[in-house]
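What you see is the complex with one protein chain gone and the rest in place.
Letters A, B and C mark the chains as written, and numbering starts fresh at 1 in each.
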Amino acid sequence: MGNNTAVKQALKANPVPSSVDPQEVHKWLQDFTWDFKSKTAKYPTKYDMDVNTREQFKLTAKEYARMESSKEERQYGTLLDGLDRLDAGNKVHPKWGEVMKLVANFLETGEYGAISGSALLWDTAQSPEQRNGYLAQVIDEIRHVNQTAYVNYYYGKHYYDPAGHTNMRQLRAINPLYPGVKRAFGEGFLAGDAVESSINLQLVAEACFTNPLIVSLTEWAAANGDEITPTVFLSIETDELRHMANGYQTIVSIMNNPETMKYLQTDLDNAFWTQHKFLTPFVGVALEYGSKYKVEPWVKSWNRWVYEDWAGIWLGRLQQFGVKSPKCLPDAKKDAVWAHHDLALLALALWPLTGIRMELPDQQAMEWFEANYPGWYNHYGKIYDEWRAAGFEDPKSGFCGALWLMERGHGIFVDHASGLPFCPSLAKSSVNARFAEYNGKRYSFSEPHGERQWLLEPERYEFQNFFEQFEGWELSDLVKAAGGVRSDGKTLMAQPHLRDTDMWTLDDLKRINLTIPDPMKILNWQPIQ
Amino acid sequence: MSSNVFIRGMVDPERQAQIQALVPKAPLETKRDHIPFAKRGWRRLTEYEAVMLHAQNSLDAIPGSQEVGETVQKWPGGRGSYSIESTAAISSNWFNFRDPSKRWFQPYVKQKTEEGQTAERAMKAWVEGGDTGMMNTAWLNQILSKHYGAMIFNEYGLFSAHSTTTYGALSDLLKTWISQAAFDKNDAGQMIQMQRVLLGKAFPGFDPSLVEAKQAWTQGEVWKPAREFVEHIWADTYDWVEQLWAMHAVYDHIFGQFVRREFFQRIAGLHGDTLTPVIQFQALTYHQQAADGVSAFCLKHLIDDEPVYGQHNRRYLHAWTGKYLPQVEKALKAFLAIYKEVPVKVDGVTCRAGVQAGVERVVNGWADRFAEPIGYKFNRNAFVKNVMAGY
Amino acid sequence: MNNINGYNSGTNALSGQSFIDEFLDERNSALPTSESVVLALMKTEEIEAVIDEMIRPQMEDNPTIALEDRGGYWWIKANGKIVIDCDEATEILGKKYTVYDLLVNVSTTVGRAMTLGNQFIITNELLGLETKVDSVY
Partner (left out) sequence: MSKLTWYSSPVRDEWAEKINAIKTVSEGIAMLADFRKNHTGPDRTTYELKKEYNWIEARIEMRLNQLHAEATLSDDDLLNKTIDGRCAKEVAAEWMKKAEDIDCHYEMEKLCVAFRKACKPPMMSVNFLAPAERVLVAKLMKLRAAVFLTKSIDELRTARGVTMISVQ
């Protein structure tokens, strides 16, 4: 490497006279700014970002465009030529083709949030190289919205069940899981201190969780017959490494200043928990419950990508500069084993609101779950067997998992910090429920880290949860209003099985006779003495 | 060494047989229109709309949004992630905006790549074809070194001002267009420096560093009012519609157009500089696209197509124009002092009458395009006369 | 051959309850420190050549390099640093191949990645804290 640098240095002394290397332009960027009286970050922040921080990839706008254009040509060329001729849309296992309706759209929400999150950092960063890097990220995130949308768009044109792929941007409004992604991605990336947002977006979501969400998910896709998603997602991820570097340099830009470094640990702990709280269960559900053909247990991917590599290579190496282990890490690890099983139970219980077709785990899947998560059958498998027997799939049964749970005293609540539903009496993850009354309103929390976030910053968490917003709606009316019905005007887009027979209609849903309740109102709540 | 043999479901016969057994004979749904709820009129959504429209997750406090309820997490202090407080302009449906250039990511980077390749070839031809020999040394050392370099700061400052416009914009297709306009500004600054690095290679005495240019920008009289405008719009202005209007529809359409088109494009050739016009041509294109976008947004979306708040928005655009036009006038007036430094004087071009004709071209162009539609009246002759006092 | 960086090495070599017990063990509940870096390269025409001609030969000198076929991409993990010189790749491929062309297919990195002239570098050094972000210009 030393020799090579020497060659480059020689080139510098005798430059090619008729062309300019992008990095020759990049080296002047730090001189593009100037000082003036009112110059400051325009959004509230605890930090002062160093004006001298560098950017690691040294791209100019034009070279960025050339590189990205090449990515686009390859990606759309594959989709529109190669995969089109292979009829790729109809080679996908339905379990996977269905879960991609949610995965592509939920990830799109993250990419969209990241546009504003990167704009926030572009404003707060003072170093021109960093600002240039963040602007490229803004544009990247537009690319990623376009790409994730294109997965739905492509599936909508080529897959045998376009319903839901075409209109998830509408259906998600009633999906009880959607506030979870809104909080982590749609708002955690952009509504708060720029550095806190950067840790959420770049250091945790991108540097940590996009590896399993975007990279290893492509293995599951390919195993299940989907070559569309790998074509797009692997190309998305080629931008993420620059974003990870952006996030890392955000930390570098504040680390040498003890005055601001003292705030870092709080933001790191909060951001890790905020992102983990949604991503650990969601990715696990998508991979393990959205696939027929399994690749490796989610908890093993989590151990590799999140714990050993991300925590070890990124955070572990920063310990010498004062970064400490997030206090929530042991709870996060427990969640890595069980939280996705907890969430899957609720997703299946609430299937009419998800907009996709899903099925209970079959015998083969149940054996796989038990082998990799010993104890799974006795806790979850038994319930699924009982649901199956009670007519879970049968449109004439009037069966609904959510009602089954409630009738047996297993209440479903919404965590007021993460926005996600939880069932305290059936959770095997780190759930440790607590309920509070404050200023005349009741709140539910699934664990102490979220409760702490609310107790310290109540004005940040004022949302109406699913039950509060739709209390009093009859289930089939709600699904219909939100666009969850097929073009025959009666068959539901969501289904509790994958067959093309016995499909549920609005009438079947009406038979369940469920009017959305607000558990915080109907149950008999008492103060704890 | 591989720990597993990877099985691809698409080509593995066993898996594909299982999958095909589950694929229904006829599609389960015949309607394949994307985002059907957003369909306007008879037509299906274009690709430009399909990949972006309604991607924004936002509370329904923002008119036109599909979501219901409140954001889950807000800023400390209670500010929402997207909220109508970010501008004084009002829309009945923020999601109705469309960029006339219909650029989503793919066409955007494709176009920019082509421009990059054009510039690369032009620079090569310029150096190798012998054009450098024609360059007037005083133009090179006085104007390109100092004032052309100072223009980088103008573009960089305007690019920086777009952070709040990108963050604050209230719908997806608005954010797309605005961040592209920002990227163009960043690019415009970098292209000037790219040209200056090349000049440093072609002319041994030319220093591509920005020391002299920064001095001209921060301390020189030629750029002072322009710099004050840029600083104000970057650091002191938070209303993103006001920023967009002030930057693209007022400042850049008068001052920017004059500096790029009437000065550098026109005067460079007189000095044997055939390269600057090629590079600046791109910046002119970027401004054209930004002007088209701001016109589609402010004049069409916020006024012509706005059923309830058109008059309201017109009032604000009017007030903002009144707020910024005097500063733009000052900027242009101060800039005209640059003609004292121009080495080659040509009658009809650099003389008072020639310069005044240029000022009139930009002022008339601006008045027709942006002042008339909002009913903004001003005395063009007085404006030109005041500006010409700087000559 | 037992590579400490192998895809299923360490805790991930276990399965079922023994994996979960080890994963949740108190010893494994605080931040670990790792000297490795990870790279995922999307499978393409050019990347296959980079893997065969540039990565595999490095494995002879550096036994910590692990290489794994993950369907759509190659997964690489190594201690210290991985350098891919795109001038060399240009020679191998017989066409102009800049570091930014390589980046078209670099799907992810764990560690500090940067470009240095026409080289791509992924390192466990803390750039900007322990070492400077270098430039050839």
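Here is the rule we use: contacts are C-beta pairs under 8 Å (C-beta built on N, C-alpha and C of every residue); 3 or more make two chains touch, one makes a residue touch a chain.
Since this is a predicted model, take the numbers as computed values, not measurements.
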{"item": "Which displayed chains the unshown chain touches", "value": "A, B"}
{"item": "Touching the absent chain when the full complex is considered, from B:Ile90, B:Leu270 or B:Ala337", "value": "B:Ile90"}
{"item": "Listed residues A:Gly89, A:Gly411 or A:Pro496, member touching the removed chain", "value": "A:Gly411"}
{"item": "Sole contact to the chain not displayed, among A:Tyr263, A:Phe321 or A:Trp368", "value": "A:Tyr263"}
{"item": "Residue in contact with the excluded chain [from B:Lys31, B:Arg79 or B:Lys124]", "value": "B:Arg79"}
{"item": "Residue numbers in chain A that touch the chain omitted from display", "value": "40-46, 170, 173, 193, 262-263, 265-267, 269-270, 327, 411, 434-442, 448, 451-452, 455-459, 462, 464, 468-469, 481-483, 523-528"}
{"item": "Footprint left on chain B by the chain that the document does not show", "value": "37, 59-66, 68-70, 75-80, 84-88, 90, 92-93, 236-239, 242, 308-309, 311-312, 315-316, 318-320, 322-323"}
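Simple rule for what comes next: only the chains that are shown with their structure count from here on.
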{"item": "Euclidean distance of C-alpha centroids - chain B vs chain C, Å", "value": "39"}
{"item": "CA centroid of chain A to CA centroid of chain B, Å", "value": "32"}
{"item": "Separation of chain A from chain C, taking each centre as the mean of its C-alpha atoms, in whole Å", "value": "25"}
{"item": "Contacts with 2+ other chains: residues of chain A", "value": "24, 63, 66, 219, 222-223"}
{"item": "Per-residue overlap in chain B, given as positions that touch at least 2 other chains", "value": "6, 8"}
{"item": "Complex interface listing, chain A residues touching chain B", "value": "15-20, 24-25, 28-29, 31-34, 36, 38-40, 42-44, 60-66, 68-69, 72, 76, 86, 88, 90-94, 108-109, 112-113, 115-116, 119-120, 122-123, 128, 131-132, 135, 138-139, 142-143, 145-147, 149-150, 152-153, 156-157, 160-163, 166-167, 169-170, 172-173, 178-179, 182-183, 186-188, 190-193, 219, 222-227, 292-293, 418-419, 457, 459-464, 469, 483, 486-487, 493, 498, 500, 503"}
{"item": "Touching residues (chain side chain A, partner chain C) in the complex", "value": "1, 4-5, 8-9, 11-12, 21-24, 26-27, 53-59, 63, 66-67, 70-71, 74, 207, 210-211, 214-216, 218-219, 222-223, 230, 234-235, 237-238, 240-241, 244-245, 248-249, 252, 255-256, 297, 299-300, 303-305, 307-319, 321, 323-325, 329-330, 333-334, 336-337, 371-374"}
{"item": "Of all residues in chain B, those that touch chain C in their complex", "value": "1-3, 6, 8"}
